[in-house]
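With one protein chain removed, the remaining protein chains of the complex are shown where they sit.
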Amino acid sequence: MDVPTTRAAAQARKVRGSNKLRFRVLPIVEVVTFLLLLAAPFILAERTALVTLMTNIVILSVFAISFDLCWGFSGIMSFGQALFFGAAGYVVALVGRDLDFSQLLGTLPLAVLVGGLLSAALAAFLLLGRKTPTSIFLAFGTLTGAYAAERLVSGWQYVGAGNGLSSIKLMAFGSFEFVEGPAFYFVALAALVVVYAGSRVLVRSQFGLVLAGMRQNEERLAFFGYRVQMFKAVMFILAGMIAGLSGALYSYHQGFTGPGNLGPGLSTTAVIYCLFGGSGTLIGPVLGTGAIELLSYVLADTDAIRQFWPVILGLVLLVVVMFQPTGLLGLIVSARERIGSFGLRRQAR
Amino acid sequence: MSETDRTRGITRRHFLNGAGALTAAGWIAGFTGGWVLRPRWAHAAGPIKMGIATDITGAIAPSGNANWQVAQFAVEQINTAGGILGQPIELHLEDTASDPKIAVGNVRKLIQERKVDVVLGGITSAMRQAIKDPIVNRGRTLYIYPQLYEGQECTKFLFNTGPSPAQQCDRLIPYIMKTLGKKRFAMPSANYVWPQLLNKYARKVIEANGGEVVFEEYYPLDQAEYSATISKIKDGKVDCVFNTVIPPGLQPFVKQLYESGFQKNGGVLSCVYYDENLLNYHPAAEMEGLISCLDYFQAVDDPFSKTLQQGYAKKFPDTKYLFTAGSASTGMYRGVKFYEEAVKATGGKLGREEVAAALDHAVLKEGPGGGAAMVPGHYHAKMNMYIAVCKSEGGKTRYDVIDKADMVDPREC
Partner (left out) sequence: MDFAIKFAFDILAFTSVMVLIVLGLGVIASMMGIFNFAHGELVLLGAYTVYLCDEYGLGAWSGVIAAPIVVGLVGLVLERTIIKRFYAVPIIAMLGTYAIGLVIREIVRGLLGGHYKSIPEPISGSFSAGGLDFSIWRSFVIVTTMVVIAGSWLLLSRTSVGLRVRGALENPMLARACGISTARLYALTFAFGAALAGLAGALIVPLYQLSADIGIRFLVQAFLSVMLGGVGTFEGPVLGAVAVGAMAAGLPWVVIPVLADPLVFVIALAVVRLRPQGFITVGRL
């Protein structure tokens, strides 16, 4: 047994002890959220409009998670996540229109690939190379990327220019076609579960430990010999793939995709979802998306508020940034728990 | 870690989580309960639900608001006269916000929540393309599109009550070429489907009459700098600009064209969607001499049209949204009245197939600019077409009608 042999060691032990997680709130939040999500279509049976709303929430949560992976876990302020979201949406719409193909087992992986390739290209341009970019340049580079893509697509006739692409071929599995409803909801939920589980395993692994170190102090980590930019690039690409998946699902669900799905506007919405819910915890973005979309739906019918809803959203972002940077979850999750624990610890003996 | 700490911790945090979950569940239950209870959404036979999906905000708002007001006006007339076979029409409005992305979500609400029997709306072709799928395919609902457009919309259950390219160009372009003597055309256009297909048709007519299209160019909708275009117009000695640029790029273009002295040197500006509403968005001097071809102008001397205008002015005194043709208002009026005729013909049945079958050959004896008749099997309507020229006097503009063609065939589908 470790018997404290010196006073210093005893004090160190005490400090370590007080840092231990008293009680983990996150797992409870996660379980409750997923149970609710699972039960939703059964509770809402008849109200198709609400099932549609929940499906949108689930799809957009995946999108918000992709932003969280960038900002909450890797410190990349990406103002252009929608670029991958929208691009994948366009690709599946085009594949449906030109190749008459919409089998989800084919198009969803394609969407992931598109997201991954685009983000790899952007990462190579912005992140890698001899000179380390400043965080401002990175943020601005993603913003410009999204903005330029939106302008490009707005003018390109093949992809429908300003009109966008409508009447998108319905997503299919074999001969079953998915329209808005419980079937689509469960596909989206499955995607969320897979993405969530995968991300959670990743950020709680030793890889995640490196990311945590990066969040604390990038320079120090670089001095340890870790290629920080590579890690960032990997996370960026992963986030891009996830954004692509959600973009394809959104396209199929709405039946419409336009330049707005690529631009800074939608990217900022992801930022708001994530920050509001609580970035740096994967369930935060899900909660944030749900809260904001539900509120938006409820308030949309009240004329007076509807016009000013985006103002409210902007104010929410401002308030969160200024006063409660840890978002909603920050109110109940301790700082220690936010840091998390990482995989199998190799004890020094 | 002591036992007591643990229990204390569980209690407080557990409570918060539990409370949160319960509230969420209660909220959702409240939703479902609330809507089933409210009688407005009862499924028993009730009013006829008509959905209007138009641009109340955004760049196309001037036309959208006119549409909405005309719809209210037409429906009020029908309801005051006892409704359609005793059933009143209930109007439901959703704002498509001149943004297809928002429109898709809002139109879906009309279909899924309000469960309307028919949707009228969409102004730009971009909007129509975006919302026709949620309405016609996924929503399995009837859709009436009221605006002038580029043609080739032959979707089942989608009826068009605005003019087609044939109706607009077949007389206008020969008039410009023969009577005004202009042979060299320029086609500055907004970059989307309506200008592209309209230009294709117009080009055929121009070349068939011995004219020449000097250039045809497409710009982003919000383009503000047109110096390159103006210089091409000057260098190419263009004498007629067949404009399909739409707001927001429209105002800078017209201003820059005027400032370059195009009209001063005898050039003619022609624009087939220009009506009285749009005249108000430019200084009078820039509009002098503009030539347009529509299914109705307020200057048309027709007793029924005049009565309509008076009724509209009474319902909406001093409104800036005029009852005009270019804003799809005439198409909206026609659409509402065609629907009334069709439901009368089916004996009050509102099912999509029956109403569509009746709509297919609906006839209006009277309307703005004259009557109209759907061409069976072709989803489009015959209507009177007028050519008009804008005159400005003392800072005010008006249209002078110079030509009329009766019941022109749309030649579509």
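Per-chain residue numbering starts at 1, and chain names A and B are given in the order in which the chains are listed.
Here, a residue touches a chain if its C-beta (ideal position, glycine included) is under 8 Å from a C-beta of that chain, and two chains touch if they have at least 3 such contacts.
This is a predicted model, so every value here is computed, not measured.
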Options B:248, B:289, B:311 or B:348, residue touching the unrepresented chain: B:248
Residue among B:61, B:198 or B:241 that touches the chain left out of view: B:61
Given B:181, B:283 or B:351, the one touching the chain that is not displayed: B:283
Residue in contact with the excluded chain [from A:41, A:96, A:115 or A:141]: A:141
Residues belonging to chain A that touch the chain removed from view: 77, 79, 125-126, 129, 131, 133-137, 139-141, 143-145, 147-149, 151-152, 154-156, 161, 264, 268, 271, 275, 307-308, 310-311, 313-315, 317-318, 321-322, 325
In chain B, positions touching the absent partner: 56-59, 61-62, 97-98, 191, 217-220, 222-225, 227-228, 231, 235, 247-248, 251-252, 259-261, 281-283
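Keep in mind that, in the parts below, only the chains that are shown with their structure count from here on.
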Chain A to chain B touching residues, read off their complex: 17, 20, 22-23, 25, 28-29, 32, 36, 40, 43-44, 46-50, 52, 151, 154-155, 157, 160-164, 166-168, 179-180, 254-256, 258, 260-261, 294, 307, 332
Residues of chain B defined as touching chain A within the complex: 1, 5-6, 9-10, 13-14, 16-17, 20-21, 24-25, 27-29, 31-32, 35-36, 57, 99-101, 104-105, 108-109, 112-113, 125-126, 129-134, 137-138, 190-193, 196, 218, 220-221
